[in-house]
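One structure is given here, and the rest of the page talks about it.
Only one protein chain is missing from this complex, and each of the others stays in its spot.
Letters A, B and C name the chains as they come in the text, with residue numbers starting at 1 for each one.
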Amino acid sequence: MNKKQYYKRSFLTISIFALALNLPAQNLNRIQLRDYERVTERKVIQIPDLPGYVTLKGDFHSHTIFSDGHVWPEFRIREAWKEGLDIIAITDHIEYRPHKDYTIGDHNVPARIAASSAEEMNIILVKGTEITRSMPPGHFNALFLQDVNPLENDDPMAQIEAAVQQGAFVLWNHPGWDAQQPDTTLWWEFHTRILEKGWLHGVEVGNSGEWYPVVVDWCRDKKLTAFANSDIHAPIDFQYDLSLPHSHRPMTLVFSKDRTQEGVKEALFSRRTLAFTGEQLMGPEELILGLFQASVKVHLPYLTRESRGQTMIYRELENPTDLTFILERADGKDSKDNIRLNPHSMVILRQPAGQEKPQYRLMNCWTGSREHPVITLE
Amino acid sequence: MNKKQYYKRSFLTISIFALALNLPAQNLNRIQLRDYERVTERKVIQIPDLPGYVTLKGDFHSHTIFSDGHVWPEFRIREAWKEGLDIIAITDHIEYRPHKDYTIGDHNVPARIAASSAEEMNIILVKGTEITRSMPPGHFNALFLQDVNPLENDDPMAQIEAAVQQGAFVLWNHPGWDAQQPDTTLWWEFHTRILEKGWLHGVEVGNSGEWYPVVVDWCRDKKLTAFANSDIHAPIDFQYDLSLPHSHRPMTLVFSKDRTQEGVKEALFSRRTLAFTGEQLMGPEELILGLFQASVKVHLPYLTRESRGQTMIYRELENPTDLTFILERADGKDSKDNIRLNPHSMVILRQPAGQEKPQYRLMNCWTGSREHPVITLE
Amino acid sequence: MNKKQYYKRSFLTISIFALALNLPAQNLNRIQLRDYERVTERKVIQIPDLPGYVTLKGDFHSHTIFSDGHVWPEFRIREAWKEGLDIIAITDHIEYRPHKDYTIGDHNVPARIAASSAEEMNIILVKGTEITRSMPPGHFNALFLQDVNPLENDDPMAQIEAAVQQGAFVLWNHPGWDAQQPDTTLWWEFHTRILEKGWLHGVEVGNSGEWYPVVVDWCRDKKLTAFANSDIHAPIDFQYDLSLPHSHRPMTLVFSKDRTQEGVKEALFSRRTLAFTGEQLMGPEELILGLFQASVKVHLPYLTRESRGQTMIYRELENPTDLTFILERADGKDSKDNIRLNPHSMVILRQPAGQEKPQYRLMNCWTGSREHPVITLE
Partner (left out) sequence: MNKKQYYKRSFLTISIFALALNLPAQNLNRIQLRDYERVTERKVIQIPDLPGYVTLKGDFHSHTIFSDGHVWPEFRIREAWKEGLDIIAITDHIEYRPHKDYTIGDHNVPARIAASSAEEMNIILVKGTEITRSMPPGHFNALFLQDVNPLENDDPMAQIEAAVQQGAFVLWNHPGWDAQQPDTTLWWEFHTRILEKGWLHGVEVGNSGEWYPVVVDWCRDKKLTAFANSDIHAPIDFQYDLSLPHSHRPMTLVFSKDRTQEGVKEALFSRRTLAFTGEQLMGPEELILGLFQASVKVHLPYLTRESRGQTMIYRELENPTDLTFILERADGKDSKDNIRLNPHSMVILRQPAGQEKPQYRLMNCWTGSREHPVITLE
């Protein structure tokens, strides 16, 4: 006669959960059983647009079996679609091709194989390649190529020139990779030369599971476009657990005039990107501030209470996006007022009356190796 | 001065969780950031051995980019290692090779590429192929081949003969696949012929996301070895969410005299296998019963209580394995006494005195399309 | 010198993941270790507002230790805050109080204890009680009471009258609960009487882990407000795994003029609610249709392709909310075109030219026990 008895009985004796599975098979021919299978759908990554720009999610560095990767080129499209990316570049090594005894040698093949699925799945496929040299000068991605084959050349400078002649965007990859720069992240004379020629346009702040703080300074001071890319060789799900809440591969946020290949190219050359890896965001201050403003809602106060002689004001801070923001008081007030604003979450802000416009430093956002943008909550 | 105040304060104001991430970067060259990356380790699947046999986990049906799969052959070894499999067969289609304009044509290449990693990772690699015909006779896997190329032949009977001449184990794949047998799972005259010649040794009860109850009858009546295989084309993590508790690809449990290729082959020809797909187990009764006995511990009673004029005995049932067992009373007693015994869990069994040896039907275990083995708890 | 070697080495030898944990303790006094602890934050449930109304998430049925629940009243506020609810009603049983030897008897105590935290956390706390009778008439919740104590009375009709005299909203709970209506979900003469008096305002379509299709018909035909409530006795996290993606307790969506107790009351009396339990939504057609329109974006076509003599149009369907929609073709066209539109996901719609405005039935939305609303995608 009461819920308690019902509840208790179910607890104390035995489980009879999900007994539908117990039924004798009714269709003896075929039974679907998809307990552990993933659904075929595209994830919606919730990052807001900025005024005048659409926010596109791109990965500008990936490999396939045509160099030393583990997947067929078309599969990079499926992965990108599922994860909610808008842009994927395929950038197989020019020089390093351990599978070449088993595959054909035309460097244009990976993008050609992937093109049709990219169209069908509405993914912007960027045709590229990775120039693969020991340091200096290291590795570079050439993006938006028409023909990759002319980049086969023993001289890295000639390779970059061949890319630039096609209007390519040139990107220095993982400048702080320990296999090439063990204890340092140095800028070499080679890079000065191509920068001065206008042949170097961007650099990876983040690559796979690491990032290089000093490179954020380079982006700021040398006017380079900031990237975070996966440099993925394995299937993306093998390396990243994308089932974790809010997990994602390292990616580059591109603030583009439209969702086209041309729009992306214009945005890259105009430095309208942020590197987004783990919870960290790196790049130009105005883009970070714009993203914060578009993401976080500061609600009106809902309560005023006296506490130990002080009037406390209660407000809510809401983050309905897939971004994280970590805030630290920047105006010399109570240092305990740090805030972790996780994706799809709200926190309560309880502050003394008269401090309604507190300033915070965005500790997971980087405009330099030691610089965080400062925002005012109001 | 008390925990309550501490607790309440942390709740009501704001989150200061994990503030270590807030620290200014100390190494400006390189920061590791592996929030969402998977660990490089092999899962231990906990399924007990049977007396005299080691229980090996195998997948006898997989594809690579050399037919219509999406991954490089060596990658099938890495996946198998990570998931905790002992055996993987690579079985690319003989006839269906959509990537053949880009790859070389020798059918022995996939196994050759994967061999070295299999050795290093202690995985038993079975060299095979898939004979790919419309119905009849459908698709067959030939396993333990020395040379795959002789199986290129327009006549399926000749293909099977060429396999058998090499001592191969021949397996009928997905007999109930709706693209070939839309509303039925029929046995054809072709299959009778190869069965009578001794050229058909096994059949897939389960394939990818489906299984075929009537095929369990075939295994029992025609003395065929039961399989569940993934028939995986994509990376395994793309299709299955192996982060879910106790999830796994469809696999075949092999009860082998030892952990060698020869042991596996002997076990397959001796029909010592169970198909294991989702939570379901299919195959010979003695193997299912053996596995239940080796898995589930019935603890001694720990409490006796009077309840509504009856003496109730309390016992615990413990399942420390990765298998699931669903039990339904089989002796005409109280039908509510159904039990779901999930992996790594215990339930309390509360039963009237005098019923200490209840009989249960294992509803997720199948010795035929309508048959479940019966066990006695004691 | 290349990523492949790096990658392979890390795979084949041993894991050196997360070695930060290996460091000798540097602070010998105290180390924070919060690996498995939950963050203190409020989840943002993403369900859009309707024109003129804010969409509030409420649970109008919960218990505390003052009847047969397991938690302290104030804790119901914390749970509701964390889960992202806007409204919680505490509705302890009037008649069933198994803990009464250990607690005081004033029925107004639970709401009084919870009030201060509700204010601090910006949760709308509804003071209520559960009238707890065997069937007929079963259990009722009286909501928005000023004083619960006058409802202590042996006559259920007098109890309801005492509630109505305070302006309460009266709700019939779990009418299909099998302990009270084993094989049926009957409407009794008692319910006709209170309905005719204007004393019955709503009914639970869903309660805890079950729902009652016929009750959706009652809501439509008898003008009753539809509810889904948790009827929670245990802590909410004990009964529901709220870490699962998009999981939530059974709740009632309230379309209110504002986020106040008065607004909620007006909305309930005006029948502007939907029951939301599991993936199912039940209630008035116009509210379901409004929610679908506010939730799902049909993007413009991005591709046209010929396929087997037909022109196929490719579009994307986007669901950035926490709702699920399951669509089945309703206009007699190709029946395979069913769509599962999970929370925060997109799917591709590929349809023949000339069928740009297909009609679908929302199969997980219920306007009656056998009725689903129909929408047109355009």
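Definition applied: a residue touches a chain if its C-beta (ideal position, glycine included) is under 8 Å from a C-beta of that chain, and two chains touch if they have at least 3 such contacts.
Computed from a prediction, not measured in an experiment: that's the story for all the values here.
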| note | Among C:V214, C:A294 or C:A330, contact with the omitted chain is made only by C:V214
| query | Out of B:E161, B:D217 or B:E316, which is the one that touches the chain we can't see? | reply | B:E316
| note | Answer key for B:A89, B:L143, B:V170 or B:V347 versus the chain not shown reads B:V347
| task | Check each of C:T129, C:Q280, C:S295 or C:T367 against the chain that is not shown and name the one that touches it. | result | C:Q280
| task | Determine which one of B:D35, B:D49 or B:D68 touches the chain that has been left out. | result | B:D68
| query | Of C:A118, C:L349 or C:I375, which one is in contact with the hidden chain? | reply | C:L349
| task | Touching the hidden chain in the full complex, which residues of chain C are there? Just list them. | result | 12-19, 21-22, 24-25, 27-38, 65, 69-72, 74-75, 78-79, 82, 99, 101-104, 109, 113, 176, 178, 181, 183-185, 206, 209-214, 234-235, 237-244, 247-249, 277-280, 326, 328, 336-340, 347-350, 363-364, 366, 369-370
| note | Those residues of chain B that touch the unshown chain are 1-7, 39-44, 46, 63, 68, 84, 93, 96, 98, 119-122, 132, 134, 179-180, 231, 233-234, 245, 302-303, 305, 314, 316, 318-320, 340, 342, 344-348
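The rule we apply is simple: only the chains that are shown with their structure count from here on.
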| Furthest chain, CA centroid comparison against chain C | B
| query | Once you find the CA centre of chain A and the CA centre of chain C, what distance in Å lies between them? | reply | 33
| CA centre of chain B versus CA centre of chain C: separation in Å? | 37
| Contacts with two or more other chains, residues of chain A listed in rising order | 234, 340, 347-348
